[in-house]
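Missing here is one protein chain; the remaining ones are kept as they sit in the complex.
Moving on to chain A:
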Amino acid sequence: MTAYILRRMLSVVAVVWAMTVLVFCIVHLLPGSVAHMILGEFATDDAIRLLEARLGLNDPLATQYWRWFSGLLRGDFGLSLTMERPAGPIILEALGRSAILAGISIVLVATIGIALGIHSAVNKGSPSDHALTLAQYFFIAVPEFFWCILAILLFAAWLGWLPATGYTPLAEGGLLGWGRHLVLPVATLVLGLIAHVSRMVRSSMLEALDSQYVLAARAKGLAERIVLYRHALPNALLPAITVLAVDVGLLIGGIVVVETVFAYPGLGRMLVYAIDNQDLPLMMGGMIVVTCVYALANLAADILYAVLNPRIRYGGAAT
């Protein structure tokens, strides 16, 4: 088990490192001078030369990469070009706000998605299963931005129950003010994901319920509740964990959209800002942080998978 976790951790480190190379290359190997890109098409040659010298763009690529990469290792993300202050704290602050959004979302997706999936599987073919199936396909098919706009129109503009955009820190607005800004972004984020996860749990739960070991558990005379939660569910959750980890990726994509539409000052909006304003250090730092989040989410899923699956916890035949 320890060896397994160490192996997974090592691969996370490898993935993140490979990503730093990739991100660096994408930014620096694009045609055209970086300084030119930053200063725009009407920049004078002098201004470009000055900026190139300041950013060290004339050094060999390897040197530039090392300068950036060693900075990352020390927690130094460089200086934001547009805000003239260190990128690290900016990213960190944005990450914290996004983490709130993502954390609440993933917990909701996991609990509601799994619960709905179990309900559909146990009541397969019932009216509620049919209704859920229909709803699931609908929510998987319709993209987030549609819900964003609909939610703003309905709850903010028309009913006026919730603020359309913005963010209030906990310290300023209290729990209510803080929470009011989260409701709409979280709700639009989770709709599609809950549909996805519950679909998945439904099918893996159906497979488990159809298995020989569930038939055997019933033949043992066990109560239906124990058959469901002790015998079927742990096996059905294994594929769900993998799907949840993949959904973290979808969630990050969704966050970029949702934060932009709701003007929520998180990592997604920051990334869009950095790209719009050619703020390279901010952009690269943000991308690396997103990579780390995704890789760590997958690591967590792998570990959880191992904890629930004895075939990984205890390797091959022992006895």
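Keep this in mind: a contact is a pair of C-beta atoms (placed from the backbone, for glycine too) under 8 Å apart; a residue touches a chain by one contact, two chains touch by 3 or more; residues count from 1.
Just so it is clear, contacts and distances are computed from a predicted model.
Asks: One chain of this complex is not shown here; going by its UniProt record, which of these names is it: "ABC transporter ATP-binding protein", "Beta-aspartate methyltransferase", "Polysulfide reductase" or "ATP synthase gamma chain"?
Replies: "ABC transporter ATP-binding protein"
Asks: Just to verify: which one of A:Val16, A:Ile140, A:Leu222 or A:Val246 makes contact with the chain not shown?
Replies: The one listed residue touching the chain not shown is A:Leu222.
Asks: Please identify which residue in A:Ser211, A:Thr242 or A:Gln278 touches the non-displayed chain.
Replies: Answering carefully, the residue with contact to the hidden chain is A:Ser211.
Asks: Write the list of chain A residues that the hidden chain touches.
Replies: Chain A touches the chain not shown through residues 2-3, 6-7, 10, 211-213, 215-223, 226, 230-231, 234-235, 308-311, 314, 316-319.
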